[in-house]
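The complex appears here minus one protein chain, its other protein chains still in place.
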Amino acid sequence: MMNNQGRPTNTSSVKNVSNIYETFTGSQGLSQAEGLIYEIGDTERTGVDFKEVNDFKSALGGMERTNEIGLAGLTEPEVMRHYTRLSRKNFAIDLGLYPLGSCTMKHNPRLNEKMARLSGLGDIHPLQPISTTQGALDLIDTLAHWLKTMTGMPAVAMSPKAGAHGELCGLMTIRAALEAKGDARSIVLAPESAHGTNPATASLCGYRVKPIPATEDGRVDLEAMKEALGPDVAAIMVTNPNTCGLFEREIIEIADAVHAVGGYFYCDGANFNAIVGKVRPGDLGVDAMHINLHKTFSTPHGGGGPGAGPVVLSEALAPFAPMPYVIAGEENFELIEHDPTGKSFGRMTAFHGQMGMFIRALSYMMSHGADGLAKVAEDSVLNANYVLASLKDIMSASFEGPCMHEALFDDRFLKDTGISTLDFAKAMIDEGYHPMTMYFPLVVHGAMLIEPTESESKQSVDQFIGMMRHLVEKAKAGEIERFTGAPHFAPLKRLDETGAARNPVLRWRANEGEE
Amino acid sequence: MTIYYSEDHEWINVEGSVGTVGITEYAQNALGDIVFVEVPEVGDEFAKGDEVSVVESVKAASEIYSPVTGEITAVNEDLEENAALVNSSPDGDGWFFKVTVSNKDELEELMDAGDYKTFIAGLE
Partner (left out) sequence: MRYLPLSSDDRAKMLKKIGVQDINELFDDVPRHALLKGFLDLPLHMTEMEVEQNFSAFAAKNIAAGSVPFFVGAGAYHHHVPSTVDYQIQRGEFLTAYTPYQPEISQGTLQTLYEFQTQVAQITGMDVANASMYDGSTACGEAALMARRVTKKKKVILSGNLHPQYIEVVKSATKYTDDNIIVNDPMVETTEDLINQIDDDTSCVIVQYPDFFGNIQDYSALAEALHNRKKLLVVVTTEIVALGAIKSPGEIGADIVVGEGQSIGNGLCYGGPYAGLFATRQKYVRQLPGRLCGETTDAEGKRGYVLTLSTREQHIRREKATSNICTNAGLCTLAFTIHMTLLGEKGYRQLAKINHAGAVKLRDKLATINGITVLNSTFFNEFTVRLNKDAAEVVEALVEHDVIAGLPISRLYPKNKELKNDLLIAVTETTSEDDMDILVEELKEVLK
């Protein structure tokens, strides 16, 4: 039956034709193929109009650039289309639950973006006169107050640019404090389950890392730790809640033990989301802790940064913190850029830190308030435990609950299926999800670390659980191709990482296609 | 000619006063696709147990320790272009370097083929 325009309006004539022929363009409907700017554009095109410049006498001292750089340009409509098409090849929080354990992929409120772009905040220069940036200093001081209050710590170094940078800042502060006592020491203790940044950071501070084993229940082995302690131990670095998603229940004993030998307790605050508003690290004996503003306080991850990693410090460590810092005076805020005491270990970065992230984080904090922040922790822990409770009968939970804001599973449930953690993760992509963190932490085999975050609704978490149960059933039923061939429905199939590493091609070159 | 094995899964094939060193079939299998090998320079001297070389797969990197004390007399330059040789021929074309064996006693601390086989069986 035809309608009056001669066009069929039902689907009875449509056959299943997906994946049976190649398209001319390489696109598949809304999944569009897109070349590099160097293949689309050229050195003549531009998307920016400039005024002409009258002749003038150059002051470049004979250093004029005469060769062609080779930069490809595009006009504005072409740029818009190119990057819009590319954007659609990304998974993102805005598109779905992003259960990447230890990364805290939560909703990014757009209010925060708007605040960071206000005139008077987004367009002020770090070195313009301090008298003309009093609002900026007020903002930094206000954020510092929130951070200190939430952590119960008396001081904070604001300038570190990311979590790992904050770790470095914290450990350098500890070393500076120890050196001031004439006793730099040589060893840092870190649990086996630590983030890779911990040993890398310790090494940059001239320390050797001694690993501490975990107990059967996924926590620091207090007895082993005590045995490793000695007068040469500068600090212990502990993530709490830890990378298995568990709260270190002997945390105060850990702190006391390291303090007893004159060492410091560095806490990796990557997982602060689980406890914000519920417990203050300062009440647990922590001496220094970085806070990933891009995790707990929702500044966007942006495809890998920028982050921000302020470090809260105890009274004893505060004098050794890096420059600069803000002081609230009677009438004005002061920005101290040069160490008046000679105790500071130096400077982490030019200027004053990630102001753009400070604005977003403070906007997030104010939106939640003291009441909302506690709810953030509670709901994130609730969602994770709900996932744990709903999957532990069918997947293999690595540790008995309760967990904190993330639930850890391992690959025992896949034993004898011929399916690996990686295969399972890739099958999640076909279901429209980003996979969880996998193969980390290293303390369990084929780890799957699931962090739903508090910004998921119950419907969303229920659908995720249903999807996971479905995949587990399919895996146990022997539907191997569903997994080993996955992803089947992503813009690309699995990529050859071996080839990429054996023959690194790290940039486009004009003659590349001719090889 | 005798081949000895270390607990770090290196083999050393001693001919006269020079040993050829590589990693075992077991090691290449555990590392997966090998993408890069950093070899020492001829003339470098190492004590037994020193870090001599690094072997990298896509997801892991391992140090190679000298099984004996001595001086490097040759390195396998083919690995620079073709690290996959370590996967395809760990005990042949995928060798890493040759080193002088200055103290034969050190060889006594290593395993022979039979002991090594027992050793890796115990790792499973």
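Letters A and B mark the chains in the order given here, with residues in each chain numbered from 1 onward.
Definition applied: contacts are C-beta pairs under 8 Å (C-beta built on N, C-alpha and C of every residue); 3 or more make two chains touch, one makes a residue touch a chain.
No experiment lies behind these values; they were computed from the predicted model shown.
For the chain left out of this panel, the touching residue among A:Met357, A:Met395 or A:Leu471 is A:Met357. Contact residues of chain B toward the unshown chain are 35-36, 38, 56-61, 63.
FYI, only the chains that are shown with their structure count from here on.
Taking each chain's centre as the mean of its C-alpha atoms, chain A lies 38 Å from chain B. Residues 33, 35-36, 56, 58, 83-84 of chain B are the ones touching chain A in the complex. Every residue of chain A that touches chain B in the complex is listed here, in rising order: 497-498, 501-502.
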